[in-house]
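Note that one protein chain of the assembly has been removed; the remaining protein chains are unaltered in position.
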Amino acid sequence: MTYNRGAKSTQALQETSLTIRKGEFVSIVGPSGCGKSTLLKMVSGLLRPTSGTITVDQKVVQAPVTDLGIVFQSPVLLEWRTVLQNVLMQVELRGYPKSAYHDRAVELLTAVGLRDFKDQYPHELSGGMRQRASIVRALIHDPPLLLMDEPFGALDALTREQMRIDLENLWMSRPMTVVFVTHSLDEAVLLSDRVVVMSPRPGRVEQIINVDMERPRGLGARANPVFEAATRTITEIFLSRGVLQGGGFARH
Amino acid sequence: MTYNRGAKSTQALQETSLTIRKGEFVSIVGPSGCGKSTLLKMVSGLLRPTSGTITVDQKVVQAPVTDLGIVFQSPVLLEWRTVLQNVLMQVELRGYPKSAYHDRAVELLTAVGLRDFKDQYPHELSGGMRQRASIVRALIHDPPLLLMDEPFGALDALTREQMRIDLENLWMSRPMTVVFVTHSLDEAVLLSDRVVVMSPRPGRVEQIINVDMERPRGLGARANPVFEAATRTITEIFLSRGVLQGGGFARH
Amino acid sequence: MSEFAVTSGTWRVPNWLSSAWQRIGGFVVAICAILVIWQAAVTLLSIPEYILPGPRLVLEQWAANLPTLIANGSATASVIFLGYCAAIAVAIPLALSIAFFPVVARTIYPGIVMLQNVPKIAIAPLFIIWFGFGLLPKLLVVFLLAFFPIVVSSIAGFSSINLEIVDFARTTGASAFRIFRKVRLPAALPHVFVGLRIAATVAPTAAVVAEFVASDKGLGYLLLRYNGDLNTAMSFATIITLAIMGVSLYFIIELAERLIVPSRGTASGSATGT
Amino acid sequence: MSEFAVTSGTWRVPNWLSSAWQRIGGFVVAICAILVIWQAAVTLLSIPEYILPGPRLVLEQWAANLPTLIANGSATASVIFLGYCAAIAVAIPLALSIAFFPVVARTIYPGIVMLQNVPKIAIAPLFIIWFGFGLLPKLLVVFLLAFFPIVVSSIAGFSSINLEIVDFARTTGASAFRIFRKVRLPAALPHVFVGLRIAATVAPTAAVVAEFVASDKGLGYLLLRYNGDLNTAMSFATIITLAIMGVSLYFIIELAERLIVPSRGTASGSATGT
Partner (left out) sequence: ADNVSLRLHWLVNGSTVAFYLGLERGYFKDAGINLTINEGKGSMIAAQVVGSGSEQFGTADAVSIIQSEAKGMPIKAIMTIQDVGALGVLWSKTSDIKAMKDLKGKRMGVTAGDALTQQWPVVAESNGLTKDSVNLAYMDGAAKPVSLLNGQVDAILGACIDHVVLLESKGFPVQCQRFADYGVPTVGVSLLTNENLIKNNPDLVKRFVAASVKSYKAFYEDPQAALDAAVRARPDIDRKVVGGQAELIKAYYSAAASGRIDRAKWQSTVEVMKKTGVLSSDRPFDSYFVADFVQP
């Protein structure tokens, strides 16, 4: 996958192949700039490779996939709509009756702690609040496929933990495929059936780790040896590739 | 601190008092939406309270403070400037000679892994790369005061660890006051002399935890009982206040 | 230590009504100042009436001939209104196709620029020959002058949207039209309104030019007559009537902007907090 | 599995030169098409010359009278140029003060709107009385017509900046002027250029109107003469000369925009990647 700008081009992804199965919870981890967001956009069909394929639920992705909910890395809210209106945008664009989703929207906003802010505009929210609003927007229509790009990145540890548990519960309560980009190895391992580990820029899929643990994986799951093993494996892959090449901030 | 919109107003901060000492490393932690960013903007003088005071280095903050470097929660880069030009913006706006800072800029960009991207535009970067560029912009002029709002939020664990160590080294190598907002308790404890713990929205300073640990606090410091104690204390404060009030994502 | 509070330091007022009042207040003050200076100049320098009639005289004449001015003004108003609406109806779809179809941008757009640079006033007499004496040539003049500002501004608007928002919209499978209506159009509206405002100030002038060329009614016709009679005071009264109509149109557009353009909930104190 | 690549699906071309060529290509095709249709219509319908001269006749006349057209065209060009520059010089500072000083916005702005709605064409004869037959009244007409689009667009530009970027700039202690030059102005430029483009199409018309009223040279003067003589072919030749000048100004502005307005490194494939 290469981004072109005139004569200049940036290779964002090396030879990458990814197959996602129906109902599966897959996480993608990898160093910053390795191509996770690019890969996620290809899964959604928003970016299309000229060669190579992405397969979701045995179908090759070609046009933008529409029966999904997506959380971009930045919140991407409409500045001129309130939080509630932004959430209902998902429904309006799909042509569903708005009134049928109003209560569910308020329920979800309550779940992420935004009930009191439903009539405020995005620029009046804190960074983490905006992110939570965009998560609600992705969930409101009960999509069978959920793509999330670092959805909990701007949240504090406790809120994050809570929302992780809520997400797992939601996923368990009904069939849903989730592709989840995160920087938290804990989160990846605690949530996923498989963790896709990517190599540094220009990235490719380095390894795919299966996480066989019973669910729900509550707070205690961190003590599970499977958790520990998976986390250690991923950390080792990362360490073996190294990260920043620079010499730190101090002057040389 | 209250945000006003017509008749409507949002209380962002309750009675808050904060004194920051010269050369100190202070972290601010607290649940999403509690007012950390607001507090940081008040420390910088960008937002001014009509009553109450913020004291930095024994001076009451009134006008925007200018001998500082600041990292906002979102990268806030100029879309029409390359990464390098964005970094040098700091210097240009201050009227310093650009050429004198060019090498230092490249050095810092190298340190954060952006050397190859110095001539690219912000929209061609990944989320984490943009954030790193804005960190470099805050450091380029060796400010005596550094304000950072979740600067490592979009970075993977390894890059984050590396940059934390780099930041500590920089801070140790010369006198500098740092105010650091983060969601990572590890990071807060490992970096700070004092950790300011805020209560949920509308927030106030709940408690200030001193962290007495020798420096540098490398990878091994997590084993230090002081680390463990501080982390536990903060977690307990958080747990005692509770977080989201909602009932999860599943339908009721 | 007491609670922090930030005083509102910006001048925007949250609801359009009180803001409209504020505006009208300033406007009235400005107008009064101009009138006083004008009358003073005319009186003190004893400027003859045919060079510059004083405002008192103009207002007297204006009041005395109000029925004529209203009758003819309404004729002009309908030309302005119809031409302006036609301009909007053509300009916005055109801007859309220029913004999104490269072929249109490359072939039609330069032609429009060329057309725009033809002084309509110079060819207006030909319009009568080509299109007869009716409403058509007049509408055409207003249309031609008003539509270009709207096109240029709308192109800027439709090109300036955040692409990730469109990406989101595409994942919903919404039709191009619905994405336009719900996302692209609201995002472009502030820019479109820049063009609508400029066009609003162009339209009355265009209508007068059109009436100069072919009309037996309307303010342009009156102006020709009063100019012919060297009745400068009534010329001014007519011009003022026209200016009032133009300003009304302008503020109607501004009001429409406040009502239609999605606000972001005009906040104060957010980042400025003086 | 082979490497992923995204084909460039947008029509933008990275450097302005080749893009200018693309434009000129489309333009030429469009012009040729118009000429052919026009000639065919005139010939087939045998339209009399004084109603609509064919392009062949117009071009012949144009070529035959080129020296006259050039001499008068350059007079008009200088009126356009000076009036346009004056409009820029006044409009941008004015827009700035309207955008940042509420008092100005409330008192002066409505006055300007009012002024803008006075049909300059109707009062142009008075300009002669007030300012004589020299360059001044002509410049004034061009200035008055060109400056408003620039004001309106620039206000929109200066009001639309991301406040956090200004926050960052304020922490550097940079003077208001430097913040303006380095941050606010570049951010506003795309909007300012919308106004500059609209003004570029207004200025030639304004110059012709001014010359109708007060000139013994220039293309407006020629037009009046040829119209009076029913020399429609030469009227058209003059109008075409004017249109060429107008289009040149327009594309100079567009070129200036490409050179001055900070690009974001026109990317392709980023989010559209067809």
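In order of appearance the chains are A, B, C and D, and numbering begins at 1 in each one.
Assume a residue touches a chain if its C-beta (ideal position, glycine included) is under 8 Å from a C-beta of that chain, and two chains touch if they have at least 3 such contacts.
Remember, predicted model here, so these are calculated numbers, not experimental data.
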{"item": "Touch partners, limited to displayed chains, of the chain removed from view", "value": "C, D"}
{"item": "Residue touching the undisplayed chain, where the options are C:Ile128, C:Ile161 or C:Val261", "value": "C:Ile128"}
{"item": "Touching the absent chain when the full complex is considered, from C:Ala33, C:Ile51, C:Val103 or C:Ile260", "value": "C:Ile51"}
{"item": "Residues of subunit C in contact with the chain not shown", "value": "48-51, 124-126, 128-129, 132-133, 212-216, 221, 223-230"}
{"item": "Positions on subunit D where the hidden chain makes contact", "value": "48, 50-51, 68, 72, 125, 128-129, 132-133, 212-214, 216, 221-222, 224-225, 227-231"}
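Simple rule for what comes next: only the chains that are shown with their structure count from here on.
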{"item": "Whole-Å gap separating subunit C and subunit D, where each centre is the average of the chain's CA atoms", "value": "18"}
{"item": "For subunit A paired with subunit D, centre-to-centre distance based on mean C-alpha positions, whole Å", "value": "48"}
{"item": "Approximate Å spacing (C-alpha centroids) for the pair subunit A, subunit B", "value": "24"}
{"item": "Overlap residues in subunit D, where contacts from two or more other chains coincide", "value": "164, 167, 265, 267, 270-271"}
{"item": "Per-residue multi-chain contacts in subunit B, two or more chains", "value": "3, 5, 41, 46, 74, 120, 124"}
{"item": "Subunit C contact footprint on subunit A (complex, rising order)", "value": "41, 44, 46, 64-68, 70, 72, 74, 76, 78-82, 89-90, 92-95, 120-124"}
{"item": "Subunit D - residues contacting subunit C, complex", "value": "11, 22-23, 25-27, 29-31, 34, 51-52, 102-103, 105-111, 113-114, 116-123, 125-126, 129-130, 148-149, 152-153, 156, 160, 163-164, 166-167, 190-191, 194-195, 197-198, 201-202, 204-205, 208-209, 212, 220, 223, 227, 232, 235, 238-239, 242-243, 245-247, 250, 270-272"}
{"item": "In the complex with subunit B, residue positions of subunit A that touch it", "value": "3, 5, 10, 29-33, 35-37, 73-74, 104, 107-113, 115, 120, 124-129, 132, 139, 150, 153-160, 162-163, 165-167, 169-170, 173, 183-185, 235, 238-239, 243-252"}
